[in-house]
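A protein chain is absent from this complex, but the other protein chains hold their places.
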Amino acid sequence: MIANTPPMGWNSWDCYGAAVTEETVRKNAEYMAEYLKPYGWEYIVVDIQWANASAAGHAYDPFADLAMDEYGRLLPAEKRFPSAAGGKGFRPLADYVHSLGLKFGIHIMRGMPRMAAHRHMPIEGSEYSCSTAADPHSICLWNPDMYGLRCELPEARAYYDSIFRLYAAWGVDFIKCDDIAREYPRCRREIELISEACRNCGREMVLSLSPGPAPLEQAEHLKQNANMWRITDDFWDDWRLLKAMFERAEKWCLHAGPGHWPDADMLPVGALRQCDSPDGWTRFTHAEQRTMMSLWCMMRSPLMIGGEMTKNDPFTLDLLTKRDLLEIETAAWCAHPLWTTEAESAWVAPRKDGKGLYLALFNLSDKKHAVTVSAEEAGLGILNGREIWSGKETRKAKQLRSVLEPHGAAVWRLY
Amino acid sequence: MIANTPPMGWNSWDCYGAAVTEETVRKNAEYMAEYLKPYGWEYIVVDIQWANASAAGHAYDPFADLAMDEYGRLLPAEKRFPSAAGGKGFRPLADYVHSLGLKFGIHIMRGMPRMAAHRHMPIEGSEYSCSTAADPHSICLWNPDMYGLRCELPEARAYYDSIFRLYAAWGVDFIKCDDIAREYPRCRREIELISEACRNCGREMVLSLSPGPAPLEQAEHLKQNANMWRITDDFWDDWRLLKAMFERAEKWCLHAGPGHWPDADMLPVGALRQCDSPDGWTRFTHAEQRTMMSLWCMMRSPLMIGGEMTKNDPFTLDLLTKRDLLEIETAAWCAHPLWTTEAESAWVAPRKDGKGLYLALFNLSDKKHAVTVSAEEAGLGILNGREIWSGKETRKAKQLRSVLEPHGAAVWRLY
Amino acid sequence: MIANTPPMGWNSWDCYGAAVTEETVRKNAEYMAEYLKPYGWEYIVVDIQWANASAAGHAYDPFADLAMDEYGRLLPAEKRFPSAAGGKGFRPLADYVHSLGLKFGIHIMRGMPRMAAHRHMPIEGSEYSCSTAADPHSICLWNPDMYGLRCELPEARAYYDSIFRLYAAWGVDFIKCDDIAREYPRCRREIELISEACRNCGREMVLSLSPGPAPLEQAEHLKQNANMWRITDDFWDDWRLLKAMFERAEKWCLHAGPGHWPDADMLPVGALRQCDSPDGWTRFTHAEQRTMMSLWCMMRSPLMIGGEMTKNDPFTLDLLTKRDLLEIETAAWCAHPLWTTEAESAWVAPRKDGKGLYLALFNLSDKKHAVTVSAEEAGLGILNGREIWSGKETRKAKQLRSVLEPHGAAVWRLY
Partner (left out) sequence: MIANTPPMGWNSWDCYGAAVTEETVRKNAEYMAEYLKPYGWEYIVVDIQWANASAAGHAYDPFADLAMDEYGRLLPAEKRFPSAAGGKGFRPLADYVHSLGLKFGIHIMRGMPRMAAHRHMPIEGSEYSCSTAADPHSICLWNPDMYGLRCELPEARAYYDSIFRLYAAWGVDFIKCDDIAREYPRCRREIELISEACRNCGREMVLSLSPGPAPLEQAEHLKQNANMWRITDDFWDDWRLLKAMFERAEKWCLHAGPGHWPDADMLPVGALRQCDSPDGWTRFTHAEQRTMMSLWCMMRSPLMIGGEMTKNDPFTLDLLTKRDLLEIETAAWCAHPLWTTEAESAWVAPRKDGKGLYLALFNLSDKKHAVTVSAEEAGLGILNGREIWSGKETRKAKQLRSVLEPHGAAVWRLY
């Protein structure tokens, strides 16, 4: 089964916006292979606008010229991805990433390039024309490049099959499909077509849907059609967004399971916004970063690093290689909050092997704050175990009491 | 003042959809000049898609090729409007209509052709590019041709000024601007730009906004920026739509006045849907047509004939030349319902010259029904006058009682 | 016809709240007879809580003891209305008011006193019990005295008939029924029962419904069942409330006519809040009071004086006796705004006799402001007439321009 546990990797958006280059991707892949792969990290994902030679920063150019083949399928802009020259697409870059023992992913938008429709291009492997498949009224609200497809027509399936054939030929392992996860009910059928094209293309690929918030009432449809989907709008290094994630996590935690993972979005850690300034750095405090990692692991969200990894400082590297914490992603299940108030939250997650459980305590307030949980509330008679961030042991306790920093967290492995 | 009284004319949509031709327009203009002009009818309006050589019926082709000049301004398709050949646009046709003593109007969509932006065409009379003026996210929900403009930029004004300069040069007297009247608050500024371009172009043109329903709470903005605006979605020959107009009319009647007229839409009378079938004919009964004419005149809606006029039968011609009824449009004011129930409605409108008033009674039920109104309710002591449709006189009555056909109407001129 | 023109009178609420006494009512009646009756003022109305001996100010006592007869019908508290002693109810006071040539009105709440139901009292003139008629779940949200009735049962009609019989026996001319006008759809049937009881009781009474805002979509039901109904919540001497009335007036102006009048509420002029402090006085400026009177007259609202009339100063008395202005209430019809913006409003109302019209201009801004209206906009060719507040004449003008004080008004009688 694909995505049997939550996918872990790196995505170029938080550090490079629409403007990442091949060189940067290679360097980050090399870093991951050397420092992070032993901890389970494996995906390298090129985010949006790789077909636009002049893309810059986090904004989009209207009416930009996008590289595409004669079938209206976008190609990497050679200026930014030199190895794509000669029509080779992302194949050389994917090969390189694979050579490092990692997996390769790309971002796509639902639909087709607008000019493919206006130019009446043919759809590869079919008798159809792009101009029949495209829906001139189905546009993304925040990106000017594409038209969505007329999913009631066979032309739509033909086009999506044609692009997934191309991605399979390139050796792609992960697709982040954008402008779709929150577009229910309008895009319900489009999600199904993309999901089917993905599963039928002859290569296993993780299918990730963006942006959020995906609607909770569509949980079963998402579980059937995607491997992960965003549960919020874009997440950045802002405490208010992190605090708000607790409510989202509570709503969605039930729906995490093998092959289908609610996604709390990239981890904005380390060197961010490099496309805007080489000095960009996460605004999260250390406590906040530990809280983020603790929550993402407890709820078993996919983990996608957002920073330029080669600039990681020791704290960041340590944060991303805390083996006992990352183990929660594979060893636990049934995670859910015991309670959440304005000031604090307590989460619990039993281990699948029956050998105890994980308990996380969070300080959601802006002050130092003590959180207490009794053995009874944790579903245990007596408490034995270790706090993961500090390494502190607890023996035969009737309750856990943790004095937490503002926005801080503690996570216990209990027996 | 432009549109000092409600504009009266003919529009090609109800009979020819997107596919009217020059020849048909000329024939209808000739008919109007001969039979209707003496009764106040004067505008000949070419509706949507005149730039599309292959337009047909009432549907739209996505990604159709539209005729345009080098500045991204649409031109009449020469195949359908031969006199436009050689870049003369609508000038020859407008000249011909003027030669008959009539006025000439065209339909436009807000925004610019999508390809004008994708091709980065220059804006006439400016340094700007169409691709900067266009907003790739501002599209019409039902027509695939245009992008709305980025009205916060000077490019938008430049483009709208450029098209109105062209229309003035062609001799256009009436602009029906579409995809805009109900698009508040999104298009509020776009309405203002179009209104200003219209008033500043050097030629007097009536500005009509479609489609409805325009929002009632924007009444003052509409009064300031347009000469007429649709108060409903498209009106057709269906009793349910006609019955529903009574509620709209009640809400909007206050806002009719010199220069600004709430518009109940075209009159679907006579030969309709000629583009689909030459046998098309209005499905309204005679009673319903009299009710429609009575309500439109009482509320002082603009009157735009929707049928192919050369096929008018005697009933239709009589309906459109009932001089005493049409006089209400210019002689009355302050029209409003006395009451409206499920079964009936009574409207009153005093004459501006103080010489009595008009009283209309409507049977909204599906059965023969008697409607009664007392002199007191009509604001008079005693009732003297004549019913317009039947010519029947009333003398010294204390009340009017009219047994009306199903969906029928009676209108009195009272002293 | 009852209420053929808008009722004019005095109501005790604004000056005495729940605590008016017989003595005060008599004094105000005497004042009206002497100073105001020649101008059309005629109703003297005792507002809420006259059955409660200990009522004070503008608040309500829960579980207060209310005077009632053996049939659960409220009686005036003798401590406050001494002439009611011996079971005579309001008869002696009504007689006195009539002796002055005026008319007498009282306030009632829909429903019956709660204790009439809890004590299982019989309903006068029937076999029924109050406890069957009362609906223990139908209560007023702001007054603790009553239960609404179970209008689907004959008991409800029996009770309402019984109280109107009593009021007819007392000689009541005007009923202000409270907790009902905005209680659609819950109280729709209760309105009908009260209306029928009123019309069938053997004495002509004006039926006035409170509090507002009555829902606009119930206009026809209100016109059929009441003579006047409140279009806003309680109106007081606050400019924001007065400014907001322009929007209400625009929505409702269509529905004013013989027998049915949208009601903009009492006029808070002169000495107010006497129950709280004998120094109470309206906070409206002179300009605001003229604006209020101008708008109420133009829209033909009923006029109910809210102040303690015996304390009127010359300005207030003059305001209430401006004969040319008050004449609008009887001579005009079809009033409606020409336009209303943030800063200004213009209203027009033709005379029923065809001899010209009234034009009112309002400054809604907080600064001196010039309002201009052309002859064309007013529906006239040339302007002749007189401004009512200033007496200034205008001859052969093409437009009226009036520099108005902040919140001020001007009203022209034009030919």
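A, B and C are the chain letters, set down in written order, and residue numbers restart from 1 in every chain.
Assume a residue touches a chain if its C-beta (ideal position, glycine included) is under 8 Å from a C-beta of that chain, and two chains touch if they have at least 3 such contacts.
Since we're looking at a predicted model, the values are computed, not measured.
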Chains in view that touch the one left out, judged over the entire complex
A, C
Taking the entire complex into account, which one of A:Ser54, A:Asn200 or A:Thr341 touches the absent chain?
A:Thr341
Residue in contact with the excluded chain [from C:Ile2, C:Ala53, C:Ile139 or C:Leu317]:
C:Ile139
In the whole complex, not just what's shown, which of A:Gly86, A:Pro185 or A:Gly354 touches the removed chain?
A:Gly354
Name, in rising order, the residues on subunit C that touch the hidden chain in the full complex.
62-63, 114-115, 117-118, 120, 131, 134-137, 139-142, 144
Write the list of subunit A residues that the hidden chain touches.
1, 4, 220, 223, 250, 253-254, 257-258, 333-334, 336-341, 348, 350-356, 376-377, 379-380
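We take it that only the chains that are shown with their structure count from here on.
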With chain centres defined as C-alpha means, what is the inter-centre distance between subunit B and subunit C in Å?
43
